[in-house]
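Quick one: structure below, then a few questions.
Moving on to subunit A:
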Amino acid sequence: MENKNDLILEVDHLTVNYELEDETVEAVRDVSFKLGRGKTLGLVGETGAGKTTTALSILNLIPDPPGVIKGGTIKLDGENVLEKTIKEMSRIRGKEVSMIFQDPMTSLNPVFTVGDQIAEAIMIHEKLDKKAAFEKAQEMLQIVGIPGERAAEYPHQFSGGMKQRVVIAIALACNPQLLIADEPTTALDVTIQAQVLDLMKELKKKYGMAMILITHDLGIIAETCDDVAVMYAGKIIERGSLEEVFNTARHPYTEGLFNSLPNIAERKERLKPIPGLMPDPTKLPKGCAFAPRCPYAKPSCIDVMPEERHFGGTHYCSCNAYDDESFHLEREDIVL
Partner candidate 1 sequence: MKKAIITILCLLLVSAFVFAGGSNEGAAASAAPKYKEAVVCADGSQITTGDPQSINNLQHNRLFKCSHNTLVSYNSAAAVYEPELATSWEWSSDLLTLTLKLRDDVTFQNGEKFTANDVKYSYERIMGMNSTASSKFVGVLDHVEVVDDYTVKLVLVSPNVDWLDTLALPLASIVNQKAIEADPLKGPWVGTGMWIITDLEEGDFVHMVKNDNYWGGTTPTRELTLRYISESSARLIALQNGEVDVCIGPASTEKGFIEEDPTLELIEIPSATCCYFAFNTSKGPGADENLRLALAHCINYEDVILGASSGEGTRAITNWGPATYGYYDGFGDYTYDLALAKEYLAKSAYKTLTISVKDSARLRAAQVIQANAKEIGLTINIEELEAAALTAKSAFKTAEHESMIYTLGWNSYGDDASRAYGKNSNTNKATLSDDRVMELLKLARECTDDAQRKSYYAEIQTLNHEHAWYIPLFYTELSVAVNKGVSGVIWEGHQSHDYSNIVVSI
Partner candidate 2 sequence: MHRYVIKRILLLIPVIIGVSFMIYFIMDLAPGDIITQLVGEDASEEQIAALQHEYGYDRSVFYRYGKYMLGLLHGDLGTSYITKKPVWDMYITRLPKTFWLAIGASVVAIGLSIPLGIVSAVKSGSLIDNSCMVLALLGLSMPNFWLGLLLIIEFSLNLGWVPSGGFRGFSSVILPAITIGTGHMAVMTRTTRSSMIDVIRQDYLRTARAKGVSEHKVITKHAFRNAFIPILTIIGGQLCAGIGGAVITESVFSWPGVGRLIIDYVHQRDVPVVTGSIIMTTIITGVIHLAVDLLYAVVDPRIKGKYSRKGLRLAPRVKTKRGAA
């Protein structure tokens, strides 16, 4: 894990802003994480936490304007993608890293056949002619569970789940080493969600690629991921292996996430949603962004930027409450 060659992705101090007319949205603030080959990282957080922005940064696809990558490095297979030229980037996109987007309804170009859309990626990266690429596209469709003949059909002729399979086929068409899946199942029906997830897991195993799975569904994380990173207001506030984060969540926000999950076993218990809303991203507090909503917050939390606390292994969280050695979350009382 610590060996550099085993790392497919290394993000260091990534900072991304959206510079609007008169305000600046700090979407990603000093985010660092690493991902090993073949591993799956779950990126969890509320809408607006900066998960998608982080993912797009890896492909250098932040819409510019208004998005600006202010600092940091993103090393993909040891090379900083932020220093690549546009041309080099387009060789990396789809070949080294692929991305699956949230809404399959809008991710496919409505005016081209799905076969063409898959074949296009193949033609770009594998220098195949149109016919060969199309044949390979048909194979890819079969791999994702769609009959190859349907390659000549247009996206509007497919259902949501099928579309997401097509998107997956596009993403996997050139055997990328890293797949970023941005809430791949959010827009799908629950039954379809499971199918798509199974498919992704299976394909991941088959191709042996690494994956970043962005979701706010902790259940999916539990099922799919090796590691988990929790984002809040543009920062990773807790990071660790699946077991570490799920069993011994350290950050009050992570605890809040777990508490807001319904528990089928004990239905009598009322859900405990996290009170309040995420802070205005243009006016983030100097200190911990979660402090205004944090049940454990002390006045100093607002002013002092929390530091990373490591809890052995890869597990860390950013919370100043741990200055107090005796501090522990309520949840631990229950679990332990």
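Convention: contacts are C-beta pairs under 8 Å (C-beta built on N, C-alpha and C of every residue); 3 or more make two chains touch, one makes a residue touch a chain; residues count from 1.
Candidates were picked such that all candidates are chains of the complex that A comes from, given by their letters.
This structure is a prediction, so every number in the text was calculated from the model and none was measured.
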This complex places subunit A in touch with one candidate of 1 or 2, number 2
The residues of subunit A that touch candidate 2 in their complex are 56, 59, 61, 63, 65, 86-87, 90-95, 98-99, 101, 103, 106-112, 117, 120-121, 124-125, 154, 156, 167, 170-171, 173
